[in-house]
Structure formats: structure tokens, C-alpha cells
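Here the structure is laid out as C-alpha cells; the discussion comes afterwards.
Note that one protein chain of the assembly has been removed; the remaining protein chains are unaltered in position.
So, chain A:
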């Protein structure tokens, strides 16, 4: 069993994640415009709205990237996460749930209709994606018989969970895009709302929210590796390299899917999620339970 990384790794984690998230943003837009945008936002003059709840906006914008980095703390690079918690899967789920509070607070804060609609959209989307997502996480934990992320990765030495739990893996990928309100699930910050939750944000606040969203996407893509793709296990290359390669592959798949899929409205997705995806996830968990339990 792997140990936790040394203490300095906790400080290094955001420094590692931030450039990676920026790289994902560049790959997503197929240009270096995000780099220029980051520099512009860092020096941009802040703009305020009337009767704004500045505390709510600030809490929300800071909480989103913070939650993403804290969730990344249990994702192992190779075999070693920053913190090898015994309940790592639950921790990951709890941290990404903080995104609910963060996005809604950011939408509420500026006292602006469009950003408020964006915040509410994210809560509706959350209610849609969260149940299949939790069941997918539970299925992976059930397959390994442990909530510890490194043990789940170790349980896949022989066969990847993605191979014999394909439905759980697919649901996890869907919810990874949905929780970072990105791609087909980007409606909370959609163009039809002039930017949704980010409408009124300027400067560093905007950078934190939009960057936090990329961080969340990156973290959830990286978490797919220990949960479903065998973690750092693989031939020839060292563990950390396999983790990076597989994370890159998951991200490439998500970016490819984004270009193939139209935007999803959350009211329609809620019905699909509750009528089709949740029973599918329960069925997948049942199959895994029947295979594992005896």
C-alpha cells in the first residue's frame, strides 16, 4: 500500500494543477488566447454592481478552485497521492459538492439576473448529475471493496474497472463534464445568458471562477484514472508517467466529445438522468455487487 506524499507536495499541488488547467484551456480553444486572457484578468480594473453581496461573490469564486485543489489531494500521481485518506472517494465527492455552494453563491452575489439564472441552472444540473455520479463512485469502491483511492487503483492490476464497469465509467465521464459546467453542460455559464454565473465577474474573481472550472475538469478527469483506468499500473513506464498519459487520454476524450455533442438543457438532462441513467447506474452497481460479494 502506498504512503502519502511528503508535506511539501501539498504546497506543490496547486502549482502543478494551475499550469495544467491552463494547458487544458489552450487545448480546448486550440489557441494560446487563454494565456493572454489570464494576464489580462490579472490587471483588469474591477467593476462593481449595485447592491451586490460582495462577500457571497468572493466566497464563491475562491471556493471553486479551492474545492478542486482539495479534491485533487486524494488523486494519486503514480501510486502516491498528497493525502492517502481512508475515505478518499467520499472526500473527493464532498469537495466537488462544494462546487454547488460556490457556483450558486457566485451567481447570487452580483445582484444580476443573468448571473442568478446561471447559479440556479447549476443547482438544477447538480440535482441531475449527482445521483448517477455518486452511484458510479460507489460502484468503483464496491469493486475494490475499499474507499481508499490507492486501494481502488491497486485492485485493477489485472483488469481495469472501465472494462467490466463500462456504464459506471461512462456515467462518471458525463458527470465530470457536468460538475465543471463545461462543454455540453456549459449552460450555467452559457452564451445565451451572456456568460451566466460569470456575467458580472471581472479581474481576479473571473479568473478564479473560470480557472476553478478548468481545475475541476482536470481533477475529475485525473480521478477517472485511479477509479476506472488502473491508476499508475502499466508496463515499461513508471507510475507517474502512466497517470499523466491516462489523464491526458481522458481529457482528450472529453475534448473530442465536446466537439461532437450539442449543448444539453438541464431540465431535459434531469429527466434523462432520473429515468434512464440512475436505474442504469443501480443496475451496474448490482452487477458489480453480485460479482464481488461471494
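The criterion applied here is as follows: a residue touches a chain if its C-beta (ideal position, glycine included) is under 8 Å from a C-beta of that chain, and two chains touch if they have at least 3 such contacts; residues count from 1.
In this text, contacts and distances are computed from a predicted model.
Colleague: Would you kindly match the missing chain to its UniProt protein name, picking from "NADH-quinone oxidoreductase subunit J", "CidA/LrgA family protein", "Multiple sugar transport system permease protein" or "Methylhydantoinase"?
Modeller: "NADH-quinone oxidoreductase subunit J"
Colleague: With the full complex in mind, choose from A:42, A:159, A:275 or A:291 the residue touching the hidden chain.
Modeller: A:275
Colleague: Just to verify: which one of A:120, A:164 or A:240 makes contact with the chain not shown?
Modeller: Once the missing chain is taken into account, the touching residue is A:120.
Colleague: Can you tell me which of A:17, A:41, A:85 or A:165 touches the chain that was removed from the display?
Modeller: A:85
Colleague: For chain A, which residues lie in contact with the unshown chain of the complex?
Modeller: These residues touch the chain not displayed: 51, 53, 55-56, 59, 85-87, 90-91, 93-94, 97-98, 100-101, 104-105, 108, 111, 120, 123, 126-127, 130, 147, 265, 267-268, 271-272, 275-276.
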